[in-house]
Every structure is written in structure tokens, then in C-alpha cells.
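Before I ask anything, here is the structure I am working with.
Every protein chain of the complex appears in place save one, which is left out.
Chain IDs A and B follow the sequence of writing; residue 1 opens each chain.
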Amino acid sequence: MTPATNNKNAFVSGLRSLTRKQLFIPIAALFALIIFNLIADPSFFVIKLGYNSANQPVLSGYLITILDYGSELAILAIGMTLVTSASGGQDISVGAAIAIAGSVILRVLCGTDSRPDHMKAPIIVAFLVACVVAMIFGAFNGALVAFFKIQPMVATLILFTAGRSIAAWINNNELPIIAEPEFSYFGTFIPGIPIPTPVFIAAACMVVIFLVLKFTNLGLYSQAVGINPHSSRLNGINPAIVKLITYMILGLCVAVVGLIKVSRISTINYSVVAKDIEMDAILAVALGGNSLGGGKFNMAASIMGAYIIQFLTTTLYKFNVDSTALPAYKAVVVIILVVLSAPVVRERINKAKKASAKKSVKEAA
Amino acid sequence: MENRLAPKRSIRNISDTNLLMFINIVVFVLMYLMAILCLGSGFLKPQNFFNILNENASLIILSCGMSLVMITGGIDISVGQVTALVCMSCAVLLDKHGGNVITSMCLAVAIGLAFGLVQGTLVAYLEIQPFIVSLAGLFFAKGLTTIVNANPFNVEHKAFVQMRSTRIEVPFMGSYNKKGMYIPAYIEIGVVVAIVVVILLFCLLRWTRLGRNFYAVGGNAQSARLLGINVKRTKFIAHLLCSVLAGIGGYVYFMHVGSGSPSHADGAEMNAIASSIIGGTLLTGGVGNIVGTFFGVLSLSTIKNIVSSLGLDEAWWTNITVAFMLCLFLLIQSIVLRRKAAGAKK
Partner (left out) sequence: MENSEVLQLRGICKYFPGVNALQNVDFTLRSGEIHALMGENGAGKSTLIKCLTGVYVKDGGTILIRTNPSDAPEAEFDAAHIRSPQDAQNAGISTVYQEIALCPNLSVAENMFIGRSGAITNWADMNKKAGEILSSLEIPATPRQQLGSCSIAVQQMVAIARAVDMKCRVLILDEPTSSLDEQEVEKLFKLMRDLKAKGVGIIFVTHFLDQVYEVCDRITVLRDGCLVGEYVIEDLPRVQLVSKMLGKDLDDVADIKGDSDVQAVDTSKTPVLEAHGLVSNAGIKPFDFNIYGGEVNGFTGLLGSGRSECVRAIFGADKVLGGTVKIKGKQVKIRKPIDAMKNGIGYLPEDRKHDGIVADLSVRDNIILALQVMKGFFRPFSRAKAEQMAQEYINLLDVKTASSDTPIGQLSGGNQQKVILARWLLTNPDFLILDEPTRGIDIGTKIEIQKLALKLAAEGKSVTFISSEIDEMLRTCSRLIVMRDRKVVGELKDDDLTRNKVMATIAGGEET
């Protein structure tokens, strides 16, 4: 073999090992989107520094929108990744749960007065109450899955239906509005800081989950339970408890996103808030190269997947795709991803690869 | 020898399917009686019952299709949005593209067929989880509805309007209004379609090989294969039928509302699943029946009637009650069946 073919072989095998890495899928998708937008309209990437109505400096532009709204998805993707990993299914009630969490926050802050002059309690208290409530609902879902052995998607269908109605009931069907500007800082901008606050909140959540994964065995346990619950049990792990915990963590994520959502508009719209966000969260996990059937996961890849989904959404918006038509395009992406990762399809691809490898060996000989 | 092997009398001898249906019918009758008691004799009029049928003809068809899929152990949550898509597409066809009633019916079935072919293949032959396939189908149909036409509008096609306002009189069941005039009881065309569907599916499930194969595959797919059944084909046909029925049910819905709108049939899949479960179809498969599903739809509707007659806010009370009933029936199912199994296994 000549040095040229040696180099070529090394390049090809290097490329192959790169494609096998989990991060390859989200990175490739990111590249595809960037290149698409560069070709279609480079002004997509422009960031402007302007001033908002309160005369504070704010950054704006499509990229900022992606970071801003993508952060909500990233926070959800953290919880959804853990739930998928341990239970091999997805939680489709997160949108409804966000409505509940947001409603709880407003209820604590406004009491029974839907147009209060001042908030009735510190924001931190409202947030903590929302966390507790969201974790209880998470535990409800988790119990159905872990102890009653109901499929995750079906178990969470219950909260999916009832959630928004429960949210409306918490505030007696009224739409409280918070007048104080401090409340809006969480979802919009902190005065003097031009980067939207949700980005910082997401960053904080990423730090927290990174620390949790580093200083506890959560990652190891949920992966083990997702890959082989029998073996996990024989090693002393309690699979049911592990699953329950992952659903409760997702509940925490839901509470955080609830705060952001409500803070954006300082009020809530029960049927619209976080509508279809579960689809995006599931897509984020899948786009990160994680198996939707459970097992090993890569948290960074999921988070990246969340921002990429937002990139896709924002790109589609830019091209004036109606927000109600958006789901159709995303559905196509889901199907392609799921089909490509289906074991049956993978087997056929592997067989085809082996057959062509044999063929090329024969031809070389 | 102890009679370990002797068949035991009592509850254990009723099949799961029949037991759950029995529970459901009892619940329905109780609810109807309660409605009559609480809401007075207005509820007693036969037209009230026929109105329930008129309102829910499409849900009956959708739920029957859902039961088919659930019996084989799968699920299809795209049926509601497929209904919306059918409404919008047929509306556009009739009013904006000069179609006639017959072609619009064909379009409805074709849409259902298309969804069924794709979803059926993905679930049965590529072995992808039915929930995620139909979730994607749901969102695809939803988006497509808006792409077809973003705004809701009423259909003005003459022949269609005439057809949808046709009332089929039911003899002997009319009532007298305050002026003493006899007003005959009536049902809509959609109800006839729904009843035909129920009868056909009942026969399919009870007497044909395909129908029995549905039960076998849902009961234990591995065993079914070893017993000589083609499991993949059976699952494929189940999903296909469900989507085709969604197309037919979509057209019946279209006839009932007479318009196209992206928000039609919102949550219909949830109602269809709830009706099936309340009617005694098990989520895990192998158990279920059409009569039970029919009564499940009626139960759901009776609740809505009670809710609105009590003057409560319909939309969200209904959601809560449906979810509550669903949860309740899921738990009843698991308790009753666990007890039954524990008694037999020993």
C-alpha cells in the first residue's frame, strides 16, 4: 500500500470513529442548520444591541431568540433525559405540568386578588411551593410507571389531559397579572444585563445537574436500570425508586420552566402556555443521540439537542412558516430519527454494510 | 387427588373481556339513572338519548377503531388530528375546489388510509413503539390541517348542506312540545354510519379469524406466533383499520359540524382512549369489546350532559372528569384482574 492509500485509510477510519460518537448527530445537525441559513440569508446571524422600553441595553436577533427560548427546552431536556434513561419512555405531561407550576406561582404571589398592587409573598417562596407541587405531580407519574408498571407515555396521558384544567382551577379560572417589574426579570432581562435571563437560569441548571451527576450515583443508577433492571437489582439497586426519583427531578425542571414562562408575560394563559413543548423536549433528547428506549445517556448532547431544536423552530419562523403548521415539519424529523435508530433498520443497514464490505474485499483480491 | 384442577365457579369463570364490559354497563346505567334523578324528567325523553348519539356518532367510530388497536396491544393517538385534517380537507375540496359529496367521502377515506399505511408499517414491520409513531402522526396531521387552510370556515356546498341536515325519523319515540305538537325523534345520518360500523366490527371481532387473531396477538404476541398466526400482518391491519375508521369518523364529524377548523376534534383521541378503557378495553391488550366501547362513549357523554346541565364550566370540568374516570377505571381494571389472576394461579 502506498503512503497515499495509508493516509486515505486513516482518514476514513478516523471519520468513521467520529461518526460513531454520540455528539456527532447534534453537531452535524447544527452544521446543517448553520450552512442552510448562511446560504439562505446571512442576516440571520446578526445581533443588535438596542434599548428596550425601560431604556436598558438588550441584545436582539435571531441567535438571541434561539438562546432565550432554547434555554427553556434545555432545562426540560435535563429532566426528560433522566426519565427516558431510567424508564425507557417519555413524559408527555410536561406542558400541562408547566401550566400547573406557573399557576401555583401566580396563586402564591397574588393570593385571591387577580390584580394585586404588590406581590403577596417573596418570589422565592412562590417558586419553592411550585417546586413542591411539581415534584408531587412528578411522583404521581413516577409511581404509575415504577409501581403499577404502566407505560410512561400512557401513564402521563392522565396529567396531560387534566393538567391544564387543574392549573386553571388553582386560580379560579382567573388570569392574575403581576404588575411589579421585578417579577419579569426571570423571563426577560435583568436591568443592565443585555443577555436574556433564561440563559443564565439554564446555565445554573446545567451547573446543578453537572454537580449532581458528579457527586452522586444518579447517572450510573439510572443508566443501569434502563439497560438491565434485573442485573441492577442483583447489584443492590432498587429500580422502582430510581425511576421515581427521575420523574421527580423532571418535576423540578418543570417548576423552573414554569417560573420563566409566567415571568415572560407576568401572567398566564392556561391553554396556550408551553403547548407542545413536550414534543420538543422529546426531540431534544433524541437529537442528542440518546436512545428513546432507555439506557446510556449523554446530558450535554441532550442540552445541545434542545438548542438545535430551537434553531430549527426559529429558522422555520424566519421563513414565515405558521406556528400551527410547525408541528408537521418536526413530526417528519422525529420519524426520520426514530426510523434510523430502530433496531430492525439498524440490522438491515449493518447487513448491507457487511455485504458490501465482503464485496469490496472480493474485488480487491 | 385434591381438586386443584377442578374448575372453580364464580367470578373466575367469566372472561376478562366480559367482566369489564359488565362493570362498564352497570356504571353507565347507574349514571343515566342518576342523571334522570338529578336533572328531572327532561332527561327521560328519548330524544335526549338520540341527541347523545347525534353528538357522539364520530366519537363512537373513532373509539371503535381505537379499541381495535388497543386489543392488539398498541395505541394510536393521531385519530383526533386526523379527524380535523379530514374536516378541513373535505371542506376545502367542497367549497374551494368544486368537489362533490362523493369525492369528499373518498378523500376522507383516502386520508385515513394513508395515515394507516404509514403508521401500520412503522409499528408492525419496523417495530417502532406505536406511541411515538402516532404522536408524530398527530403532529403531522395537526400541521397539515393548518397548511391546507389556516382559518376555520363553514361549508356552503349545497348538496353537502342538504345531506348534513337530513333527519332520519325514529317512529314512535317522539314527544309533544308545549303547544301540543308532535315532534318526532330523529337521528342524523352519521348515527346510522356509526351503528353500521359498530355492528360490522362486532361481527369482525367475534366471528372472523382476523378478529380472533387480534385478541391472540394482544394476549401474548409470542404465543400467537408459535400458534401459527402472522403477528406482524395482524398488527399492521389493526393500525390500518384504526386510521381508516378515523377517516370515516372524521367525515361523520364533518357532517355534524359542517365546517373545517384547525381546532376540531381537539382531544378526541383522549376521549376515544378513555371511552375504550371505560368500556373495558385493557391498555395492555387482549381484552376489549365493541359493545363496551359503545357504552363507554355513552358514559362519557352522559357525564358531559350532567356537567353542563348543572351549569358548570363545561370545558375544564369535562377534562378533569374524563381524566379522573380514566384513572379510576385503570385502577379498577388492575385490581379486579390482579385478584382474578391470583385466585387462579395459586
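In this section, contacts are C-beta pairs under 8 Å (C-beta built on N, C-alpha and C of every residue); 3 or more make two chains touch, one makes a residue touch a chain.
On a predicted model such as this, the values are computed, not experimentally measured, just so you know.
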Checklist outcome for this item: Missing-chain contact, candidates A:Asn52, A:Thr112, A:Asn172 or A:Asn217, resolves to A:Asn217
Item to check | Chain not shown: contacting residue from B:Gly98, B:Pro171, B:Gly228 or B:Gly311 | outcome: B:Gly228
Item to check | Residue among A:Ile237, A:Ala286 or A:Ala331 that touches the chain left out of view | outcome: A:Ile237
Checklist outcome for this item: In the full complex, chain B touches the hidden chain through residues 1, 3-8, 12-17, 206-209, 212-213, 215-216, 218-220, 222-230, 286-287, 340-341, 343-346
Checklist entry - For chain A, which residues touch the unseen chain? => result 214-218, 220-221, 223-224, 227-228, 230-238, 295-296
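Operating definition for what follows: only the chains that are shown with their structure count from here on.
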Item to check | Whole-Å gap between the CA centroids of chain A and chain B | outcome: 33
Checklist outcome for this item: Within the complex, chain A is touched by chain B residues 75, 122, 125-129, 131-133, 135-140, 142-147, 150, 262, 267, 270, 273, 283, 313, 315-317, 319-320, 322-324, 326-327, 330, 334
Item to check | In the complex with chain B, residue positions of chain A that touch it | outcome: 89-90, 92, 148, 150-151, 153-154, 157-162, 164-166, 168-169, 173, 276, 279, 282, 292-293, 322, 324-332, 334-335, 338-339, 342-345
